[in-house]
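Just passing along the structure, written as structure tokens.
For chain A:
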Amino acid sequence: MHILYLIFVDPFVQMAGAPDLLVQTLWEGLVGGVLYALIALGFVLIFKASGVFNFAQGIMMVFAALTLVGLYEKGVPAWLALILAIGIMYLLALAVERVVLRPLVNQPDIMLFMATFGLTYLLIGLGEFVFGGNPKEMPVAALGLPKGSLDFKILGGLVSLQKIDIAAAVIASAMVAGLALFFQHTRIGRALRAVADDHQAALSVGISLNQIWVIVWFTAGIVALATGIMWGARSDVSFALQVISLKALPVLILGGFTSVPGAIVGGLIIGIGEKLGEFYWGPLVGGGIESWLAYVLALAFLLFKPEGLFGEKIIERI
Partner candidate 1 sequence: MTDSPQASGRDAVEDTFPKLLRLHAQARGDRPAFRHKDRGIWKTWNWREVYAQVRALAHGLKTLGVGEGDKVAIVGANRPMLYWTLTATQMLRAVPVPVYADAVADEMAFVIENADVKIAVAQDQEQVDKLLSIADRLKFLSHILYDEERGLRDYAETNLVALSDLAAAGRAALGAEASLERALDVVIDSGRADDASIMLYTSGTTGRSKGVVLSAGRSTQAARDTVAFDHLTDRDEQLGYLPLAWVGDHYMNYAQAFVAGSCIACPENADTVSQDLREIGPTFYFAPPRVFEAQLTRIMIRMEDAGALKRKMFDHFIAVARKWGERILNRQRVPLPARLHYMLGEMLVYGPLKNALGFSRIRVAYTAGEAIGGELFSFYRSIGLNLKQLYGQTEAFLYVTAHPDGAIRADTVGAPAPHVEIRIADDGEVQFKSPGQFVCYYKDPEKTAEALTPDGFVKTGDAGFFDDDGQLRILDRAKDVGKLVDGTIFAPKYIENKLKFFSNIKEAVAFGDRRDFVTVMINIDLTAVGNWAERNGISYASYQEIAGNPRVYDLIAGHVEEVNRSLAAEPRMAGAQIRRFLILPKELDADDGELTRTQKVRRGFIAERYAPLVKGLYDGSEIADISTEVTFEDGRKGVISGRVKIVDIGQSPALRAGSRAA
Partner candidate 2 sequence: MFYREVGQFKTSYAADQAIFPIRQDRIGLALILLVAFVAIPLLGGEFLIASVMIPFLILALAAIGLNILIGYTGLISLGTAAFMGVGAYACYKLSTLFPQVNILVWILTSGFIACAVGVVFGLPSLRIKGFYLAIATLAAQFFLQWCFGRVGWLYNYNPSGAIEVPGHSLFGVAVTGPSATPVTRYYVVLCIVVAMTWIASNLVHGRIGRNWMAVRDMDIAAQLMGIRLLPAKLLAFAVSSFYAGVAGALMVFIWLGAAEPEAFNINLSFLLLFMVIIGGLGSLLGSFFGAALIHILPIIVRAAPNALGLSVGSATVEHLTYVITGALIIFFLIVEPHGLARLWQIGKQKLRAWPFPY
């Protein structure tokens, strides 16, 4: 009886009791969610355009951030480091298209999926090999990102929002908007959408598949970079972030592999969900449930709606 109370009543009592804490938690979750959403976003881009389930998307984020910080630590001015980082993401996109996608085109998806595992390891190894494995600090100031926090006295308590988080939220929304426009109103964007539907169509637009892949991976790279900066600003930059980046996967399952809005909504759900879970229910089981809550949510979700919130229904033809 007591246990049921602890699970189904007590948490809500707490929420009501300390609304400021609730708001704080929600905000935390929201920001986390936004970042998940960004990773997932890059992922969806690639999946839509090249049908590749890019397991390495999370690592690309860490790699991008690491490159940026690494260069900065090597004395490169932040703005230049940023540009270089972007450049490297472009090279990466090229390399991936050449070395991985092109040879494996027409292979079963599962092959490409596994190839991205290889990519993951390659990037981890490379990043650490070049810049060293020790955690690094994101040069927030140098990148002109705000520091410190805004505190509001509301709901009889204190809610403090990290400026960086606000920035993150803003930038994230900006990027989403930007991408949306890009897809709707540019030739390439339309081509990308076409590819998602069928590859011939893309060619008709007059862009080769290979180019498209490069573009997509590059875009995903930039998204990764931005995300990486945000994450990095909130915690140190190291491949420990890898674990966080995997969170993008359950997000995808919720959102569906092919839906941009799905990625965003899914991200928010997961982000907020796990924060609330951790904060209000976690203590019941000794905390730390953040590490798996997302996956279990996703799993539960899979069983009832395999195609995700916004994904197209998969009809099996015989």
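Definition applied: a contact is a pair of C-beta atoms (placed from the backbone, for glycine too) under 8 Å apart; a residue touches a chain by one contact, two chains touch by 3 or more; residues count from 1.
Selection criteria: all candidates are chains of the complex that A comes from, given by their letters.
These numbers come from a predicted model, not from an experiment.
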Fill in: Result, touching chain for chain A in the complex among 1 or 2
2
Fill in: Complex contacts: residues of chain A adjacent to candidate 2
53, 99-100, 103-104, 107, 109-111, 113-115, 117-126, 128-129, 132-133, 243, 246, 249-250, 252-253, 257, 285-289, 291-292, 295-296, 298-299, 302-303, 306, 316, 318
